[in-house]
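Below are the structure tokens for one structure; questions will follow.
Apart from one protein chain that is not included, each protein chain of the complex appears where it belongs.
Our next item is chain A:
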Amino acid sequence: MLTAIGALVVRRKYIVLATWAVIILAALPFFPRADEFLKPGGFSNESFPSVKARKVLQERLELTTLTVDFVFSHPEWSPFDPRFSNAVDEAVEGLVDYDEISYVVTHLDDPQRASATSNTAHVSAGLTLELDESLDFLETITNHVDPGPLDLIITGGPALYRDISLASERDLRRGETVAFPIAILALLLVFGTLIAAILPAAVGGGGVLVGVAIVFFMSQGIDMSVFALNIVSLLGIGIGIDYSLFYTSRFQEELRNGKSVDDAVLGAHSHAGQAILFSAVTSLIGLLSLITFDVMMLRSVGIGAVAVIFAALLAALTLMPAILATLGERVNRFRIVPSWGRSSSENGGFWVSLSHWVMKRPWLVLIPTSTVLILLAVPALSMRLGTVDATILPDSLESRQGFDVLREEFGFALQTVIPVAYTFGELDDEPELISPFSEQNLDRAYDIGRELERLDGVSRVSSIVNLDPTFGRDQYELLYTHPESITDVAASRIVEESVRPGAILFLVHSDFHPFWPETRQLVADIRALIPPEGELHVSGGASEITDIVNTLYGKFPYIVAAVLIITYLSLMLLFRSVILPLKAVALNVLSILASYGALVFVFQQGHFSGILNFEAMGVIEATLPILLFAIIFGLSMDYEIFLLSRVAEAYDRTGDNEASVAEGLQRSGLIITSAASILIVVAASFILADVVVVKAIGLGLAIAVFVDVTLVRALVAPAIMRIAGPWNWWLPAWLDRILPEVKRVD
């Protein structure tokens, strides 16, 4: 099949080239517009109980969680200095007249909004808009608010939303600007000639262009995350160049073996093409798994990555042979780097010596290298999953600066507050039935409030029936006999803010950090409570994290198992062995675990945060391990397949296990190292990203690939293959009979 496609492409090379020219020209205008319909965030889902609860809070309790926050400060005046207060009043005057604003709260309404340690106060304007609609309005109110003599920083949901888009866009451009030139330099070192070096970059670039255009069109029909573009771009460049690199190098090898141009193309198509096809399939298996998650960020990365890999595969199997058939020997023109580096490696050299050295002492190599891999993975045991907040943004952006002030001065995002709405009755019920102050409803609320106070990890509950733990239900009935005339400051504020007909809000405060697993247990404990009448709705950041983690990680083990099994079966089909696929899958898992360990060590624990210029998140963003699993599994498998294909080719020819391992390493050594180096460079260029999530993906990927091509491929794999001996190629006869034949080209 592959050979037939290759032959067809060679015969119709000009038609193929023209078709690709049309495709690329058609895709070109959409490349710069790729992010037009992409959305920031996408780490949550409308179907999450916490998100539904948020809507209940909005509809039944008129609580809006989307706010624009104005942080006012002055070098000398304290927040309650009349000059400061007057300036704030003047700045926000008229804001509440906008239909889009439901309330404005200043530090004069709520003294807690004035910092106890600095001359800073913050004002919140609650929006009636959805996040998507808030950007234009943000500009309107930014122009409205004139701070006068005060300093002003604007933050809150819409500002963060805007800045995440800006930073992601900037990261993408920066990543591409750095990655492409370095990749071409690496290709020059590999091929030595200008044409051969530019070719993979051009074909890989073409694939990215088409993949990104597909993302552009798909994002108009389905919600896709802005992060998808960064990852699609990263994968597209890395994988596209890898495929083209393998193809080109095999073509050169075929030419050196004295074949004609057309035969060399067909040879490359048969050998490299098959490996590329299988590696694309394994990559797609991993990445397709992302589409099964009900989280927009993961799903859109999955869709985008599948699109870009598909485009890269198509480019490698059609565009590349057409170009090579046209260029022929000219592919080796314009030598820039001397050829000594390549030939020594291809003729044996380092890789053969290394494989022989390893295979002479397999246990001595396997035990320490496995230990190193396990040690690299150890930090992953303390992985703490969380979700993103404004700290993923660089502190040069205004919204992040404002967030930092709110966090440092007012404890934002450091304290866990779980809003729990108790709803009872329908709004058209008799007023007495849905009055939050009726004896019956106060009684029920009292029981709920007291039960919430008793849960592990709860430091305080705030509600109309939790003013003080010594107050009994009789006292609350007394207090709310005339709810409109409450003089108690705390009680009157709580009546204003946290009750409506048919709904009572409980704010559950915990000393647990919002990201701690204990907090997720607390959310689960609250959700387990069944009120005597009505329903409890658990909302807030901690609940959303719980939903994200539960949704993702309830499914993840099955998806891991499915991906491992499908990959195992695919490899068993390709290599007709029970053991080799097992080794490949197990080593892949080790590479992934090592990268998880590195993620925790760096991004959770904060090591190298100075060098890498980020603030430790204290958690690993919950989608990251899944995303990295999906990406790394496919990528690592690429190299494994390229290596094993070469080993299998030699074994089929010689029947000598050790010699074939040595030959496989020798023949694939330089090319895998080069491909991996390019991918590491591309991935590492994303370490320069401003958005920490993108930085983490870049680093995780770079480390996984590095570990994979150094420790795993060069040391662990040969050692295991030597220990396994003939068992590497063992396939029970019954299995051999039932497995469909996939002819390995020799």
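What we mean here is this: contacts are C-beta pairs under 8 Å (C-beta built on N, C-alpha and C of every residue); 3 or more make two chains touch, one makes a residue touch a chain; residues count from 1.
The rule is simple: contacts and distances are computed from a predicted model.
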item: Hidden chain of the complex, named as in its UniProt record, picked from "Cytochrome c oxidase subunit 2", "AttH domain-containing protein", "Iron complex transport system ATP-binding protein" or "4-hydroxybenzoyl-CoA reductase subunit alpha"; value: "AttH domain-containing protein"
item: Contact with the hidden chain (one of A:35, A:100, A:254 or A:525); value: A:525
item: Sole residue of A:29, A:94, A:111 or A:149 that reaches the chain not shown, by the stated touch rule; value: A:111
item: Chain A residues touching the omitted chain (full complex); value: 62, 78, 80-82, 107-108, 111-114, 116, 381, 385, 411, 446-448, 450-451, 460, 462, 467-475, 478-479, 481-492, 494-496, 500-501, 509, 517, 520-521, 523-525, 527-532, 546, 549-550, 553-554, 556-557, 560-561, 564, 579, 582, 585-586, 589-590, 593, 724, 727
